[in-house]
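Provided herewith is a single structure, encoded as structure tokens, for subsequent inquiry.
Shown here: the complex without one of its protein chains, the others still in place.
Chain lettering (A, B and C) follows the sequence in which the chains are written, and residue indices restart at 1 in each chain.
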Amino acid sequence: MQTMKATVFVEPGRIELREKPIPEVGPLDALVRVTTTTICGTDVHILKGEYPVASGLTIGHEPVGVIERLGSAVQGYEEGRRVIAGAITPSGWSNACLCGYCSQDGAGTNHGWKPLGGWRFGNTIDGCQAEYVLVPDAMTNLAPVPDALSDEQVLMCPDIMSTGFSGAERAKIRIGDVVAVFAQGPIGLCATAGAKLSGASVVIGVDRLAGRLVIANRLGADHVIDASQVDPVDEILRLTGGRGVDVAIEALGTQQTFEAALRVLRPGGTLSSLGVYSTDLKIPLDAFAAGLGDHQIVTTLCPGGKERMRRLMSVIESGRVDLAAMVTHRYKLDDIAAAYDLFGHQRDGVLKVAITP
Amino acid sequence: MQTMKATVFVEPGRIELREKPIPEVGPLDALVRVTTTTICGTDVHILKGEYPVASGLTIGHEPVGVIERLGSAVQGYEEGRRVIAGAITPSGWSNACLCGYCSQDGAGTNHGWKPLGGWRFGNTIDGCQAEYVLVPDAMTNLAPVPDALSDEQVLMCPDIMSTGFSGAERAKIRIGDVVAVFAQGPIGLCATAGAKLSGASVVIGVDRLAGRLVIANRLGADHVIDASQVDPVDEILRLTGGRGVDVAIEALGTQQTFEAALRVLRPGGTLSSLGVYSTDLKIPLDAFAAGLGDHQIVTTLCPGGKERMRRLMSVIESGRVDLAAMVTHRYKLDDIAAAYDLFGHQRDGVLKVAITP
Amino acid sequence: MQTMKATVFVEPGRIELREKPIPEVGPLDALVRVTTTTICGTDVHILKGEYPVASGLTIGHEPVGVIERLGSAVQGYEEGRRVIAGAITPSGWSNACLCGYCSQDGAGTNHGWKPLGGWRFGNTIDGCQAEYVLVPDAMTNLAPVPDALSDEQVLMCPDIMSTGFSGAERAKIRIGDVVAVFAQGPIGLCATAGAKLSGASVVIGVDRLAGRLVIANRLGADHVIDASQVDPVDEILRLTGGRGVDVAIEALGTQQTFEAALRVLRPGGTLSSLGVYSTDLKIPLDAFAAGLGDHQIVTTLCPGGKERMRRLMSVIESGRVDLAAMVTHRYKLDDIAAAYDLFGHQRDGVLKVAITP
Partner (left out) sequence: MQTMKATVFVEPGRIELREKPIPEVGPLDALVRVTTTTICGTDVHILKGEYPVASGLTIGHEPVGVIERLGSAVQGYEEGRRVIAGAITPSGWSNACLCGYCSQDGAGTNHGWKPLGGWRFGNTIDGCQAEYVLVPDAMTNLAPVPDALSDEQVLMCPDIMSTGFSGAERAKIRIGDVVAVFAQGPIGLCATAGAKLSGASVVIGVDRLAGRLVIANRLGADHVIDASQVDPVDEILRLTGGRGVDVAIEALGTQQTFEAALRVLRPGGTLSSLGVYSTDLKIPLDAFAAGLGDHQIVTTLCPGGKERMRRLMSVIESGRVDLAAMVTHRYKLDDIAAAYDLFGHQRDGVLKVAITP
């Protein structure tokens, strides 16, 4: 039995690189040799024990790699092809998928829906911070990478870009909209880029770190607000002449940003929520116009599947956005502990780290 | 100067029938002689002082009547025509209206949006619990009543039916959806009827009053749940085999119903909120899947304008629903104090009262 | 090798019942023992050679049956379960499917789209007018039939009901719309039922056969027009006071009905086209307002997949529509030649025939 190195959750506070067997390939699976991957904020939650996963699970959900072996029932791919798979790996055949909600994939349940069911890598099955990863429902999930694109250029597609862009898409941004994006971490930055790409005429980026606001400007923000210096609600209402924004995107997952997003919405506006919250949320009566403001609140879990990946890579290939600049640090898989240490403590202006096995 | 009788808010707890001048007709207005009107739950809030309006204001926002006089710039109508106007009377020319959000009409503001700005009758201008009512922006708001329909048959169109149906419409109910409607007061009953009319294959009505559940059944509920006897969340999850509903409509305006509506939603489902809340709302973390459930929360203020009224009357005329049965009691305008007393205390199984000047 | 009876296309004008091997079951397939099926207008086109298929192919695409054997990779089903599959059997994993266009499934092509690619039964693979049918991508396509429903009650779901309803759904019918449906054959009748179910306040059914207009009335038409007696365009404009309809559904596939559907549309209206055309179409300049009428023309191929089937069966189960009445004649599979003869010549008021192996 061959083995490989894999980053394993052991217990809260402890993630280790271990030897594990290279997985068996089932009929619908593909084994992918990982060439580049990265660490997500969610992985840090897992490390801290804030999001529980099974002890011994390999974590990581953003794979770029090469097809090593294909399951017996997989058609339309060849070994050796460079591919990515989304952080969310839907089955394609659950009722949720067939209804357009792939991230809530309930394949195998009796009614076909399961909250977050499409998120499997590093959550319910072994993930990709390893030398190899087994991709389930391979025909639904393997997306060939265009030759012209490097690993790092597509490294944001599986999660950060798909999530951030979906914040703009689900809000149905229209040409000429004014959009505020609360928090400019990796997902917020992608939401900023996605809002601009969707035709917003004014994009306002909010964060408390000056360094991130610089990048926000580069990725499409017309105005940036340093929330450590001024009140962003006041500032946004001032910028919009008291009208408020058409769309507010929440990309952090706190009561404070959620509430601020609601307070800057014009009547009839849309709050598009991407953050992972850790407490109950409060909707203030006044900001909600007592329920009579024609407001909409939409939430989105990262869309996955190969068609989604294909689209996102086409955006990269067209040069519409350049997200490779978000890779600020690089580590070998052997040094992933150091990468977690840097990323977990958000040191040295880190945005995303590239991990290469 | 001619006078008329009008129901006037004096101070919290006190509404009186008074003599007031019949209003002057401006160039864009129409004076309508009221033939039938009704009392809304909102009027009771006003009476109690829970929703503040100016002392001396005529209240009421659901007029059926006859055109008495037309403003000098009004074209396309003739005096003597029987008409209704919506509870919400948009200008037609504000930026909000031109963008499709007529209820948030900001005509006259510097940016064209105003929360609840379309609600003028009995809120910012004199309403229709009177012998006459002045309809602003008459060409936008006067909808001729088909001869075949009686006053009582169209009495629900201006508010109750428009609001209730919008709960189903804004949720984008699809053929085959399962829908739960929380509370079966007049608006909830109309939401139940609207959900069925939109193609829901299962409509579940929830209330604490057995009498209302009987009417819910009549108007389209396939299942009814008496929330005074069983927990509606458990019961709905049981009815749906654990899957939950595609759409939950909140039609009361309380934390309890809002939260229950969220708890019965399947991932990717829509909570359509119609209630007027009086406190901050809490979104429980678990019911919200930590923000990752692809849920949508949409709120709606009663749509108005003559095209909306025309459509709703066409539904009545086609016999698709019969809402006249919601008129349980009838009063003369002179006896409106008694009508408020009955309706405000929800005595005698009252749903809606018809008031005739 | 076991054999079964199957209805096979031999050459134009000749369809025969033959013995064929019972198919082998691949890892993703399911073998279904057919208990009831039916003949579609498309099958008659195949018989006549107007739609070419391979000689020797088993035809038929509307199966009701019982799972006989499951492929090795199929999970979530058990043998013996009563099921249906749609006429269209998408893979679930092609790019077209993942983008929401399952009927244009391009599984196996290099870009993931193929016109009509989702239609496989009796087109590119053996169909279901046989004792057994092999269902591809079984997990995507097998929909369990609720116990309360008979075979005949769900017999319209795979094609006729799915297609007819999609005519109403794709037109985005809203509450209060006026809808005309051109031709009241099986699909047009289902479109009529679907339009009413979607909230149309006036549904107008058009056909040249008085018998079909009677059924149209029963299934939801408020007005029926006998096109053999009056000009339907004139009549519809008269009925709508010159305004025209919000939505016109074409359910026959001829220039005449397509053009009439366009001529009765109000500006901004939607022509929803379901018919299978056999000639180029002409769009008359005047009816099209020279391209400036804000019109929309949408076409739809029958949606398939198990979630679609589940939804349609839930509509039947709720009693919203009763399509079993469309089964006017019954035949044994052994007598399918007679069934084709009756159905192909539209004798004896036939709408749909039930075939039982």
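Everything below uses one rule, namely that a contact is a pair of C-beta atoms (placed from the backbone, for glycine too) under 8 Å apart; a residue touches a chain by one contact, two chains touch by 3 or more.
Values in this document were obtained by computation on a predicted structure and should not be read as measured data.
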Determine which one of B:D43, B:D137, B:D151 or B:D177 touches the chain that has been left out.
B:D137
One chain is left out of this view; which of A:G92, A:P136, A:G194 or A:P267 touches it in the full complex?
A:G194
Pick out which of C:Q129, C:T300 or C:S314 touches the chain that's been left out of the picture.
C:T300
Consider the whole complex, including the chain that is not shown, and state which of C:R266, C:R308, C:H329 or C:K352 touches that chain.
C:R266
Suppose we count only contacts with the excluded chain; which residues of chain A make the list?
165, 168-169, 174-176, 178, 194, 197-199, 201-202, 222, 310-312, 314-315, 317-318, 320
For the chain that got dropped from the picture, name the residues of chain C it touches.
96, 99-101, 103-104, 110-117, 240-244, 253, 266-268, 273-285, 288-301
If the hidden chain were put back, which residues of chain B would touch it?
26-28, 72-73, 75-76, 91-93, 95, 97-100, 102, 107-108, 112, 137, 139-140, 305-308, 310
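Throughout what follows, only the chains that are shown with their structure count from here on.
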Per the centroid of Cα atoms for each chain, what is the distance between chain B and chain C, given in Å?
40
Quick one: which residues in chain B touch 2 or more of the other chains?
none
